[in-house]
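Presenting chain A:
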Amino acid sequence: MVIDPTLMIGVPLFIAFLIPVSTFINRKFPRYLAGGTILFNLILSMLLLDAALKSPVVSYLGGWKPPFGIVLYAGPLGAMLALLISTVSILTWIYLPEYIEGGDKEKFYMLYLLLTAGATGMVLTGDLFNLFVFTEITAIASFSLLAYSKGKDEKEAMEATIKYMIIGSLSSAFFLIGIALLYSVTGTLNMADLSSRIPHADPRTVAISMMFIITGLGVEAEMFPLNGWTPDAYTGASHPVSAVFAGIVVKAGFYALARVIFSIYASSTGLGIMLVFGIITLIIGESAALRQTDLKRMLAYSSIGQMGLIITAFGMGTQLSLVGGLYALLNHAFAKTLLFMSAGAFILSLGTRNIGALDGMGKKMPVNSILFTIGAFSIMGLPFFGGFISKIVIIYASMDAGYMLIAILILSASVIELVYFLRVVQRIWMREPGDSEVKKASNASIISMMVLAAIVIVMGIYPQAFFRILGPAAGELLKAIGGA
Partner candidate 1 sequence: MSEQEIAERIAKFPGADVEVLRKGQIAVKVPAEKGHDAAAYLKKMGFAHLVAVEYVDWIKENEFELVYNLFSYKMKMRAFLKVRIPRDKPEYITFMDLWPIAMTHEREAHEMMGIVFRKNPNLTPFILEDWKNLPPMRKDFDSRKYVKDKYDSIPFAEGGEQ
Partner candidate 2 sequence: MLEFLNPMLRPEWMISLLFIGALLTYFAGKVSSALRTTFAIIFSVFVAFLVFLSGSRDVLTYWRPSASPMGFRFVLSINALSWFFALMISMVSALTIVYSAGFGKNTEKDNAFYGLNLLLMGAMLGVVFSGDMLSFFIFWEIMTLASYLLTTLAGKRAEKGALNYMIISTAGAYSILIGMTMIYTRFGTLEFSGLASVMGGADPMFLLITLSMLGIGFAVKAALAPFYVWAPPAYSEAPDSFTPVFSGALSKLGPYGFTLFMYGIVGLPALAKMGTFRGISDFGYIIALLGSITAVIATLYAIAQDDIKKLLAYSSISQLGYVMMGIGIGTSIGVAGGLYHALNHAIFKTTLFMGAGVLIYTTGSRKLSDMGGLGTKMPITFLTMLIAIFALAGIPMTGGFGSKWLLYEAAIDKKFVLIAPLAFIASVGAFLYSFRILQSAFLGQLPERLKGAKDPSPLITIPMLFFAGLLVLFGIAPGIPLGIIASVESYLGIPALNVSTYSVYLGANFGAYNAFTVMTVITLALLVALALFFIAKKSRKVGQTDTYMAGEVPEHHVDLYLHYSMNFYRPLERIFAPYLRNRLERLYDAFGSGYELISEGIRRIYTGDVQHYVYYVMVFLAVMILAGWWWL
Partner candidate 3 sequence: MIAEILVLIFMPVFVSFMGLLFMGIQRKITARVQNRIGPPFYQQFIDVMKLFSKRENIGHNWVFDIGPIFAIVGMLTTMLFIPMGGFRLLSMDGDLIVVMYLLVISGLGMALGAGASGNPNAGIGVMRGLTLMMAYEMPFVISVLAVMVYYHTTSLAEIVGMQSGMWALIILPLSALVADMALQAQFGKKPFDQPIAPAEVATGPIVEYGGKYLGMLMVAHSIGMFVEAGLFIDIFLGGGLLFHQPGIIWQVFNFLFWVLLVFALYTLAVLVNAIMPRYRIDQAFVFYWKWPTIIAIIGLAYALGVSVW
Partner candidate 4 sequence: MVDDEKIVSEDMGVQVEKNENMEMRSFGTVKRWATKRSLWMVHYCTGCGGIELAPLMTSRYDMERFGMHPMVTPRQSDVLLITGYVNIKTLKRIIRTYEQMPDPKYVIAFGSCPINGGPYWDSYATINHLDKYIPIDLYIAGCMPRPQSIVRAFEDLMDMIQDGTADGYMRYKKYYEPYKANQEKIFRKWW
């Protein structure tokens, strides 16, 4: 039966609104309902990926043809990201129960489903306005999820949400202005039509609209001047939410930015901006992380740094650099989620986010420490892990493209990253533990973390499997740049 991407978006939306009703059947039902839909989404995205690898799957909402109807375009890139999003959300769903305490769970699951649906929608849409709509859905879901933490760090969460909402609303406003300007000039909202009409449109308004959209989406993709909200958002959120942030929300946001620059504007200045600001984000993210004493804040800055690396890789605009960037994106999604989860486990059992309290955890929570170390080693780019392959490909790409300075900056940033991650890992393994007894993490969370760790290791040892998908995905983005 034909795989229709609309199912992947429609079903979760519908069920999301069904959840509050289902509480009357019994207390436990919302959790399994959400889990079921995400699983359905996962399977669907796998099938979609197979189909998309052969030929991009296009489907029209409500049967109307492009200039009016909304089109969903699922190429290899979009399908792969959809698969990424559903895997991360299913694993976080498993990890979830232990860390969300208090009150009405079904509201949480509703928002959680909304978030997954929004992100999947962003990734699969072919229409610019539809992209805006799904970005808004994701943004709203992430605002409320961010605020969703009872108990002692409620104040922090509240403050982070406010910051994120203010900047988020600013970004969606600019995004909308950009779309409006574009629509005024080209008269269409479909990405394919846009890319064909923009060359003939008035260059000045196109440029301005591009600037607006870049600023709007840049906030989501954590580009340097726009990522003020990130550190507080990650630290304020509860552990699974920050994991989901790192894994899905930021990735979808970045995809939107890339899709806009590559397929709609296809402009070299856009790439230049990504390159410059990407490298600045990388350096600033890594340096800021060096001096942190709070574990989650350090991971937040590290994720800013890694996003900077991905933006730089995309900014170079060659086939090799795109493959490297996508590989880094995958590696960062899985490894950072793993890190946030295991950090969550540490913080839950220790009670404090201070790195100093981590002394000797290798002996008290060996499994969790091993998982944290795997995540850390992968982000650092040590052999046997995903990060290593992505680093080599990116460096080869940057040297190929002649950006020797960029390569040197990337490598020195990863040396800095090595410093602060190793300081934490050595503290865990090489120090004597205190005598206080420590609560072990629950089996469910350990399983989800193990799956993530396995994925990261497979990415390091057997990269061919991933290259087979990333090659056409990068080609899809580039093709749009190359020609229609």
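How these were chosen: all candidates are chains of the complex that A comes from, given by their letters.
The working rule: a residue touches a chain if its C-beta (ideal position, glycine included) is under 8 Å from a C-beta of that chain, and two chains touch if they have at least 3 such contacts; residues count from 1.
Just so it is clear, the model here is predicted, and its values are computed rather than measured.
K.L.:
Would you mind pointing out which option among 1, 2, 3 or 4 touches chain A in this complex?
P.N.:
Looking at which candidate touches chain A, I get 2.
K.L.:
Where on chain A is candidate 2 touching in the complex?
P.N.:
162-163, 166-167, 170-171, 174, 203-204, 207-208, 210-212, 214-215, 218-219, 225-226, 228-229, 231-232, 269, 273, 284, 287-288, 290-292, 319-320, 323-324, 377, 382-384, 388, 392-393, 395-396, 399-400, 402, 404, 407-408, 411-412, 414-416, 418-419, 422-423, 426, 429-432, 463-464, 467-468, 470-471
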